[in-house]
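Structure first, commentary second.
Excluded from the complex is one protein chain; the other protein chains are retained at their positions.
We call the chains A, B and C, going by the order they appear; numbering starts again at 1 in every chain.
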Amino acid sequence: MRYLPHTEQDIKEMLDKMGHSSLDDLFETIPEKFRVKQEMCLPAPLTEWALNSHMESMAKTMAAAPEQKIFIGAGSYPHHIPSIIPYLVSRSEFCTAYTPYQPEISQGTLQGIYEFQTMITELLGTEVATASHYDCGTALSEALLIALKKKKNSNIVAVSSLVHPHHRQIINTYLGPAGYEVISLPYNPDGTTDMSSIKGREDIAGIAVQSPNFFGCIENLEDVKAGADTSNAMFIVSFTEALAYGLLKSPGSFGADIVAGEGQSLGIAQSFGGPGLGILTSTKALMRNLPGRFVGRAKDKSGKDGFVLTLSTREQHIRREKASSNICSNNGLNALTAGMYLAAAGKKGLREIAALNHDKAVYLKNKLKSSGFTTAFKRPFFNEFVMKVPEGFKIKREALKKKGIIAGMDIEPYYPSLKDHYLFCATEIFSRQDIENLALEVK
Amino acid sequence: MRYLPHTEQDIKEMLDKMGHSSLDDLFETIPEKFRVKQEMCLPAPLTEWALNSHMESMAKTMAAAPEQKIFIGAGSYPHHIPSIIPYLVSRSEFCTAYTPYQPEISQGTLQGIYEFQTMITELLGTEVATASHYDCGTALSEALLIALKKKKNSNIVAVSSLVHPHHRQIINTYLGPAGYEVISLPYNPDGTTDMSSIKGREDIAGIAVQSPNFFGCIENLEDVKAGADTSNAMFIVSFTEALAYGLLKSPGSFGADIVAGEGQSLGIAQSFGGPGLGILTSTKALMRNLPGRFVGRAKDKSGKDGFVLTLSTREQHIRREKASSNICSNNGLNALTAGMYLAAAGKKGLREIAALNHDKAVYLKNKLKSSGFTTAFKRPFFNEFVMKVPEGFKIKREALKKKGIIAGMDIEPYYPSLKDHYLFCATEIFSRQDIENLALEVK
Amino acid sequence: MENQTATSGLIFNEPLIWEKSREGRCAVSLPDQDVPRSPLDPALTGNSPELPQLSELDIIRHYTRLSQWNFGVDSGMYPLGSCTMKYNPKTNEVQAARPGFKNAHPLADEDVSQGALMLMYNLEQYLAEISGMAATTLQPAAGAHGELAGMLVIHAYHEKKGQKRSKIIIPDTAHGTNPASATLCGYSSVNISSGPKGILTPEAVAKVMDEDTAGIMITNPNTLGLFEENIREISDIVHAKGGLVYGDGANMNAIMGIVKPGEIGIDIIHFNLHKTFSTPHGGGGPGSGPISVVKELEPFLPVPRIEKHGDTYTLVHEKPDSFGRLLTFYGHFGIMLRAYAYILSMGAEGLTDVSRLAVLNANYIKESLRDDLYLAYDRPCMHECVFTDKYQTEHGITTLDMAKRIMDYGFHPPTIYFPLVVHGAIMIEPTETESKETIDHFIDAFKAVAKEAGENPEILKSAPHRSKVSRLDEVSAARKPVLRG
Partner (left out) sequence: MENQTATSGLIFNEPLIWEKSREGRCAVSLPDQDVPRSPLDPALTGNSPELPQLSELDIIRHYTRLSQWNFGVDSGMYPLGSCTMKYNPKTNEVQAARPGFKNAHPLADEDVSQGALMLMYNLEQYLAEISGMAATTLQPAAGAHGELAGMLVIHAYHEKKGQKRSKIIIPDTAHGTNPASATLCGYSSVNISSGPKGILTPEAVAKVMDEDTAGIMITNPNTLGLFEENIREISDIVHAKGGLVYGDGANMNAIMGIVKPGEIGIDIIHFNLHKTFSTPHGGGGPGSGPISVVKELEPFLPVPRIEKHGDTYTLVHEKPDSFGRLLTFYGHFGIMLRAYAYILSMGAEGLTDVSRLAVLNANYIKESLRDDLYLAYDRPCMHECVFTDKYQTEHGITTLDMAKRIMDYGFHPPTIYFPLVVHGAIMIEPTETESKETIDHFIDAFKAVAKEAGENPEILKSAPHRSKVSRLDEVSAARKPVLRG
């Protein structure tokens, strides 16, 4: 096998060193009764060429851009990825290294992540960011855990029902076993979170809303902040579409304590949902409570600037059961990627791409309206929105799949009261023609 | 434009340095009457994304492996390329450098080419190789020019009619204007070159045969060598399928003075015919006559081993009109690639891949025989061969194209007497199933 | 010793990326605006974030130069213990880059997602087979996330039985993520010591196991690189009291095709696909941490589950006993598919060879360096071996000094100061993809360093000498953290 360099001769010489006569002897400390008797039952090995055919035959069955036009966001967004990014990220010095425990020979990763931390806090209007988390759902769960840890006398958090339904499931998974309670905040007719149910409640540790929320609507963060303040609760904002903050006021500017988000839109391929990029960022006050790694500046022996992993005394490898989290490997390469994307787009580019997303989504919405769809929520949106679909849509939608168009996503499974409501998304990758085709086909 | 870094501010500051007020001022030495008055008439610029669609739409029209099964060789061969090769070659330190004029910061290219030179001479049984030439046809033409230069009193070369017809055209182009004569050697019924017409002629400077030749047949190099010797002519061998020498006796072992070949099969994509890799290698005696670059060993000031371009006094930048050739840029990156391929396949792998090529071709030939095709030439072949096709084949062949199969190539345009003769090729990329499909369809 | 591997060369400084910014530059191609501009309500609109402005070449040079400051597996031997830094095959990257996978939307309809579902379904089966378990979930994002998944399974299992247990037994050799994962699930950790042979004794477990204890977390081979020989007795003890046995499978690279955890008493095991199954470590991630479980525990796995009916793969979102969801979609699909490609490339015999040769390499290093470095436990090891700085401390030289110095010889240092139970631990995991020659060079280099420790300790204390920066002051960095520019 081409990955295994050992020749017969090598094996013999190496075994000799231990005084062994066979490779089996190496396992002498494993009691015989534990040893596997039969070869594992796995497919016969494939050559590189057979593997290529096999994988391509599977990949071919998938709906995927650019061949297919998938008008769905809902936490995973199709965006253009500049060709420079896959090239740079695939340089093996980046992708075949591990966690930069040895900073002197890891300055590339370290500076890259430090730059990511900086740019992402700039984007979100916050003060510190971790080197990455798994994804938005897990980052948001960790954010709520921080709120719970900080407010000692509370074991309740309030989470908007317009936070991505999968994220709410993750929150329940993370918070349930430890006995925490999660209150779900209903939504207003305009598509924003209804804060009234917890008004003035002092027993709540944290309040989390997503903006733009699952319906695509931009939340009224000022109101949420006010609500959090009267409850003396931590104000947590999440997002699934990072590009929105090329255009929207940042959550930090509304006084968010913690912002947990998904960075997939920042140059990272959708890859059927993962790996994405969990973003976790907060005020400086919460720095020591954040889970996972930080890159910080340092000096070397000669006074030269450099970077190191820092504040690791919060982490599991030092604090073990008392750590701020169990996270170890994170989604570092995707943080590096997001940094590259933010730097490549830059101030001007990010704004323009964000504006284009909004333009395309508005255009799609107007076209769908002309095709008989009705607006579900009036609140402004970024690049996705919910529409009530006209009769006969579902059949047309099935037929459209054959033409390579996926016309939005039914949200009834998540919101049973929203029968015939679909979530649509348009981003900069869709042309006017693509949008008009869709609108025509579903008319 | 994202490739142009200049801001308005930069331009202003830089113009100030020259005391200019506009970019146009920079062209003051160009008389006004020479200046272009209208913008060039070129398509409006495309974004990266529009470019992707445009290029893919063109690429989609092409017959190409692995989707299509193209049973043609004839100078360009479909072979598997290990995924490590495109990755390594695309490392920008290799591909964005130029000719290693400054050896101290070009040791990567230099060592890589030195290794190529070594491995290619090992493959071909010769003593020295250049750093690369454009392709086989041009390399072969240069080889004949060497023969002509060395044999002062002769202006005639003999070239087998089974040398690739395009190469023979190139030879005519290269040799014609300077007034050299090219004798074409006819072929024997068994598919080898007929040397009898020049037997004992003393006025011939060089004799060139291709092996395996254009019909796929393996030439009787011993006989050619004997013929060359009696004519006191230089013995030149060319080849279009480098993998053949994983299996065949090397041309060097038959005493070839110069071997000129095509290296495309060594890990280089077909790319609609170019860039390929011209291989030019010879006995040590001819070293100073070879055109183009050489990499040689050198020592640095501290005695460390390194590599440099060497023997450049033969070259155009020093010798100008007296240079051994006009070649400057060569096909270096493809030489590096071929080196990687040879090293990756190695002694064992190259032999096995070569054997597989032969196996597949024999299998195809037998299957075609069963489908009513007749063998045109009896001489053994490597991975391509000529068959006389049965009646009705051409119509079937057209229909097969729609199914993604290209069933050989008509050689009548090149050899008018060979009506209904097609050249077929099978390499390791074709499965038994592919071959059986073809045979079934053309039955 | 002549330094055969490392030397010094020209590399490039590079400022922080915003220091290269110039107003007006942009390195991306902006799509055409082919629909009317629809400005958003200004009340909602913020200022453009102050991101740097660069040309495409600026970006390329910046990250190209940064990359050159890094050491990866492709640069040289990276024997970071417990991390299995094996070669990451390039073909896996080709597979992951196929548009059909790369651009697939996780919520596109199932009938247009069959390839990905099939891949995940198959991979679940393969991992179950390799571990000797009944069922697998691919959802966990990394090893630690797999541990959390395991804790949640244990929690759900006891809850289903109407029990609430509060503790988990964790050996002192465990990786830090183990206790941290237990905590995250609301368990308190009961720490126990390994015995004099570096492995757990049944007695130690029996002493603490009770009916308030949900289970035990065991790493086997453990982080000392030793096989927990008493695993069967230990699991019997735990099972007898109604507990479950969690296996940390970070070290699966030692035992594929040799031992199946599911057959020796382990109920749940996580895999680190980025270790055992060759997916790139990415400078810290993303990884992937599937867990496999015995039949009885399958109902508790997270949703959605992938099921196969006839030739069709479907996602089942509701399972009554499932502990819920762990990640937004199905896990790190892009990593899974690399692992899948690796398993298909290796086959059963190939994976068994991987473990045999990984163990061969580790034992060879252990035998070769035993006179130069103090061996923490003088026993046959599995895929890694643990030394200490005991022989060097007399010269004032620590593990850290040796780690830094080995860089000057062109090698990535081993894992150091872990496991915590070994004072000054030097944990070397060569992996199977390192050749004997490379390992011989590494051994020679470590011998040279050990010798220098006695003869020229200063050169170790001031190491590394060849890297772009010299030894960094981590203490001051942590004292006054500067986490953004």
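Annotations for the structure displayed:
Criterion: a contact is a pair of C-beta atoms (placed from the backbone, for glycine too) under 8 Å apart; a residue touches a chain by one contact, two chains touch by 3 or more.
Everything numeric here is computed off the predicted structure, so don't read it as measured data.
Touch with the chain omitted from the figure is made, among B:241, B:257 or B:428, by B:428.
Of the residues in chain C, those that touch the hidden partner chain are 3-13, 20, 22, 29, 55-58, 60-61, 64-65, 68-69, 71, 74-76, 87, 89-90, 345, 407-408, 410, 433-435, 437, 464, 466-468. Within the complete assembly, residues 2-5, 7-10, 47-50, 82-84, 87, 92, 105 of chain A touch the chain that is not shown.
Definition applied: only the chains that are shown with their structure count from here on.
With centres taken as mean Cα positions, chain C sits 20 Å from chain A. Note on chain placement: the centre of chain A and the centre of chain B lie 48 Å apart, centres being C-alpha means.
Our note on geometry: chain B versus chain C, Cα centroid distance of 46 Å, whole angstroms. Residues of chain A in contact with at least two other chains: 48, 52, 56, 66, 80, 82, 90-91, 429.
The set of chain C residues touching two or more other chains comprises 24-31, 54, 56, 60, 64, 89, 91, 93-94.
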